[in-house]
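Of the protein chains in this complex, all but one are displayed in their positions.
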Amino acid sequence: MWKARIEIMLKKSVLDPQGQAVEGALHSLGYDNVRSVRVGKYLEVDIDGGDKEAAGAQVREMCERLLANTVIEDYTFTVTEVQR
Amino acid sequence: MWKARIEIMLKKSVLDPQGQAVEGALHSLGYDNVRSVRVGKYLEVDIDGGDKEAAGAQVREMCERLLANTVIEDYTFTVTEVQR
Amino acid sequence: MKPEVWRGMGLKDEEYNMIVAILGRDPNYVELGMYSVMWSEHCSYKNSKEVLRLFPTKGENVLQGPGENAGIVDIGDGLAVCFKIESHNHPSAIEPYQGAATGVGGIIRDIFTMGARPVALLNSLRFGTLNERKVRYLFGGVVAGIAGYGNCIGIPTVAGEVYFDPCYQGNPLVNAMCVGIIEADKIRRGRATGVGNPVILAGARTGRDGMHGVTFASEELSDASEEKRPAVQVGDPFMEKLLMEACLELIENGDIVGIQDLGGAGLTCATSEMASRGGTGLEIELDRVPCREEGMTAYEIMISESQERMLMVVTPDKEEKVHAVFRRWGVPSTTIGKVTGDGMLRVRKAGEVAAEVPARSLAEDAPVYCPAFKEPEYIKQTSELDLSRLPDVTDAAGALLALLGSPNIASKEWVYHQYDHMVRTCTVVLPGSDAAVIRIRGTAKGLAMTTDCNARYTYLDPYIGGMIAVAEAARNITCSGAEPLAVTDNLNFGNPEKPEIFWQFRRAVEGMSEACRYFGTPVIGGNVSFYNETNGEAIFPTPTVGMVGLLSDVTRHCTQDFRQEGDRIILLGDTFDELGGSEYLYVLYGETRGKPPALDLAREKALQQAVLAAIREGLAVSAHDLSEGGLAVALSECCIGQEVGASVNLSTGGLRTDSLLFGESQGRVIISTRPENTEKLLALAGEYGVPSRAIGTTGGTELIISVDGNEKVRLPVPELAKKWRGAIPCLMA
Partner (left out) sequence: MKFGVVVFPGSNCDLDAYHAIRDVLRHPVEYIWHQEESVAGFDCIVLPGGFSYGDYLRSGAIARFSPVMKSVVEFAASGGLVFGICNGFQVLVEVGLLPGALYRNTGLQFRCQFTNLVVENRNTPFTIAVEPGRVLKIPIAHGEGNYYADAQTLRAMEQNGQIVFRYATAGGEVTKDANPNGSLYNIAGVCNENKNVLGMMPHPERSVERILGSQDGLVIFESLVRYREGLR
C-alpha cells in the first residue's frame, strides 16, 4: 500500500489571512523572531495496489481534479510504501 | 533562518468528518483503490536566529501553546535551514 | 470485583450493592460500566429529582412535559412548538470549538427526535473576564463552534446571552437551546414497543471518542481534567443534517414506532430508556454496530458517546423501506436487534451475552438522594450594602459610557454576526432586540424566544434571582409582542454534595417555580449541570431560563428601536433606590454585593399585560425592557438601533441619581409612541394599574438626559454606538 502525503498551500500571490493571523498571535505570545507564517492543508491518502509511479500519477490527478483548487492553490506530495 | 514545516492531524481515535467526505468523493470519482483519507493542517513558519536545536524547541513550544489543539490533534514537524 | 473498579467509575459502595441486589449476582465489567453511566447525575438526576418536582409542569396547552427528549406546547392550527435547552459546559472548557459544536448538535437531535422540524437555536454563555488570554480563546472558540454547527446544518441562531465574570474563569457555561415546530398529531416518543420489532441504529459510526462523557460532566474540573481528553468529540454537522432530513421524512410518513437520539451514555442510555418507557426489553447484537475502529470492546461500544446517531424501532414490514430512505440520504443504517417482552436489556457480542440487565433498572432505578442544604456564609457578608457610604454619581455621562463599554452590556454583534440568523427566511426580529421573533410559515403566527439569567442576582439571593430570571424572560417576550407560553431551564450549579451549593439550588428552583406559576408558564423540560467548579471554587448559581412566546399575528411584533422624530417616550413601572447586584456597582466599584432588586410578581405581571395590550392595539412604536444598566443604558440602546436621538427629563423624586439612571429595579419598560397616542397609552397603563409617565421625546442626534432640570447626559448617538459596538471587538482583536 502507498501513503501519499499532500501539502496544499495558497499561491504566493494570494493573500493568506490565516497565516497572518497565526503570525500575529505568535508575535503576541512573544515569539518575535517569527518571520512569516503560511497556513495550508495537509492530507494523507492511502492507496492500494500499483507501483509507486502509478500511485504518484494518481495522486497528481486527484490533486488537479479535486484536492487542490489550482486557481489559488499549489500542491506538493510524496508517496511512500507502507505496510497494510 | 529556519523553516519549520508543521503537519497537524486529528488524533487517530477522533472522528475526521472532512477526511470521510473527501474519501467518499474520491470513491465516487472512481478512485476505488483509495483506502483512507485524513485531512489536517500544514503550516510553514520562518524563524530567525538561533541554532537548529533552539528552533526545534521553539516550534514544539508553539505547537503546544497555539498551533495544535493537543486535546484532539497530534503534530509533527521538521526544521531546515533556508537562505533569507 | 475490586472496589477500586466501581469507585473508579464513579459509583458509591452502596450503589454497587444495589446493583448486586438488582441482578442477584455481581455485575460484569460491561454491566458495571452501563450502571455507572446511567446512574451518573447527568443521566439519572439522582441529586436533583426531588427538587425538580417543585416546578409547575402542567398547563392546558402542554402536550409533553419533562421526561421525554423535549417538551411540547400546543399553539393552535394543529401545530405545536417543541423546545429544550441543554448544557455542554465541561466539554467546552476542554475544547471550546468542538465542545460547543457538539452541544448544539445534541440539542438539535433532541428536537427532531420528537418529530419536530428545528427552526431556531439560542445559546446562553458565561465566561471569565476578557482580559485573560485563555478566556478569549474559550469565548472565541465557543462562538465559532456554535456558528460552525448551526450554520452548516441550516438552523438560524436567533438569540441568546453572554456574560462575563471572574467566577466563570475556569468553568465557562455553554447552554444551547433549540426550538422546533411539529404537527400536533405527529409527535413521536422514545418508546420501544411491539415485541419482535426490529431496532435500527442510524448515523455516524461508533468510535472511541467521548467515552465516559457523562461521568466527566458529573465531576468537578481540575487541572487533571485536561488529561481526560478522549471525552471530547468532533461534531459532524453535515452528517447531522442528512440524519435530520431522513428522520423527519420517516416520521412524516409514519414509518417509525419509537425513536431516540444517542447522547450522553450513548447506546446504553438510548436502549435502556426506550425499553423502559415502552415497558419492554431489547436485545442487541454489537457485532452489527458499525464501528470506526477495529477491535472495539462491548464496554466501549455500549458507552461511546459518538455524535450524530439515532436509534429507532420500526415494524418489520417497514424495515426495508426505512433503510432505503437512509440510503437515499447517504446515511448508514443497520438493524442491530429487536424488541423483546422480558424487560431485559440483552447485549450480545461474538455470539456471547456481554451484558444482561433489567432495562428499567438502568433507566429508572437509580438511587435518589436528598442532599443536605445550608445557607452559605457569604450571603450575610454580601447582603450588606450601605448606600449612604457610596457617593452619588457626579459624572453621569462618563458612567453611562463605562457601562455601555462593559462587555456584559455592550453589543453582542461580534457574537451573532458569526451566526447565520436568517437562514430559513423566517426571522422577523433579528438578534439585537429583547427577544427574537420568527414567523411560522403557512400561518399568521409567530414565536418569540429568549434566554435570560442574571447570575449576580442569583448569587446574592438565589430565590429572588430565580424569580427574576423568569420575570425578565417573560418581559423580553412581551416586549416583542408575544404572550409567554412555557419555559425550559438549564440549572448550572457547583457541586451539589456541598450543602451551600445545594441550598442555592433549592432556593433558585423555589423562586423560579413561584414565578412560573404566577406567569402561567410551565416548565416543560430542562437540564441540570452540577459540578461547575474549578479547584473547589463554584460558579455563581446560574439557572438559565429559556422561554418561548406566541404572537397570534406576527406582523404585530415590536422591537426596541426608536423609529422616528417626535415620538413620546413613556416609562412604565416604578424606580427605587436599588443598586444591589447592579452592573453599575460592578463596573464602577468592582463590587458584587447588596440585595438584588425586589420583584413584585403582581406588578410585574400587570406591567407585562399592559405592554402586550399596548403593542396589540398598535400604540407602541417600540418597547424595550430595562435590565442591566437600568434606564440610561436602555435609552441608549433604543437610540442606537436606528440612530434616533432622544431628549429625556426625569425627576429624582427623592431617589439617588445613580439609582434613577443606572439602578435595575424590575418591572420597567420604555415604550415610544406617536404623540397623538400618548394619552391613550397612559390611560391604558392606568387600566392595568401600572405607573407610567411621559419622560421625553425622540429625535435629534443626541441622547440628552436631564434630572430635575439639570442636564446630566448629552452624548451624540454615534458616540454611544461606537462605545457599545466597539467594546467586544476591541477586546477580541
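Lettered A, B and C in written order, each chain numbered from 1.
FYI, contacts are C-beta pairs under 8 Å (C-beta built on N, C-alpha and C of every residue); 3 or more make two chains touch, one makes a residue touch a chain.
Bear in mind the structure is a predicted one, so any value in this text is a computation, not a measurement.
> List the neighbours, among the chains on screen, of the chain that has been left out.
Even though it is not drawn, that chain still touches A, B, C.
> If I consider the whole complex, including the chain that's not displayed, which of C:Leu23, C:Leu54, C:Ala402 or C:Leu430 touches that chain?
Among C:Leu23, C:Leu54, C:Ala402 or C:Leu430, only C:Leu430 touches the chain that is not shown.
> Which is it among C:Tyr137, C:Trp329, C:Tyr369 or C:Tyr518 that touches the chain not included here?
Checking the options C:Tyr137, C:Trp329, C:Tyr369 or C:Tyr518, the one contacting the hidden chain is C:Trp329.
> Of C:Ser44, C:Thr57, C:Gln98 or C:Asn151, which residue touches the hidden chain?
C:Asn151
> Who touches the missing chain here, C:Glu161, C:Asp420 or C:Asp452?
From the options C:Glu161, C:Asp420 or C:Asp452, the contact with the absent chain belongs to C:Asp420.
> Just name the one of C:Arg126, C:Arg208, C:Lys241 or C:Arg668 that touches the chain not displayed here.
C:Lys241
> List the chain B residues touching the unshown chain?
17-18, 21-22, 24-25, 28-29, 39
> Name every residue on chain A in touch with the hidden partner chain.
The list for chain A reads 10, 13-15, 17-18, 21, 66-67, 69, 71-72.
> For chain C, enumerate the residues touching the unshown chain of the complex.
144, 147-148, 151-154, 236-239, 241-242, 329-330, 416-425, 427-428, 430, 439, 441, 554-555
What we mean here is this: only the chains that are shown with their structure count from here on.
> Report the inter-centroid distance (CA atoms only) between chain A and chain B in whole Å.
Comparing mean C-alpha positions, chain B is 9 Å from chain A.
> If you average the CA atoms of chain B and of chain C, how many Å lie between those two points?
The computed centroid separation for chain B versus chain C comes out at 37 Å.
> I'd like the Å distance between the centres of chain A and chain C, where a centre is the mean of that chain's Cα atoms.
41
> Mind listing the chain A positions that touch chain B in their complex?
Chain A reaches chain B through residues 1, 5, 7-9, 19, 22, 25-26, 29, 31, 33-50, 58, 62, 65-67.
> For a test of understanding, state which residues of chain B touch chain C in their complex under the given definition.
10, 12-17, 20-21, 69, 71-72
> Can you name the residues of chain C that touch chain B in the complex?
94-95, 98, 204, 207-209, 226, 229-230, 232-236, 238-239, 292-293, 306-307
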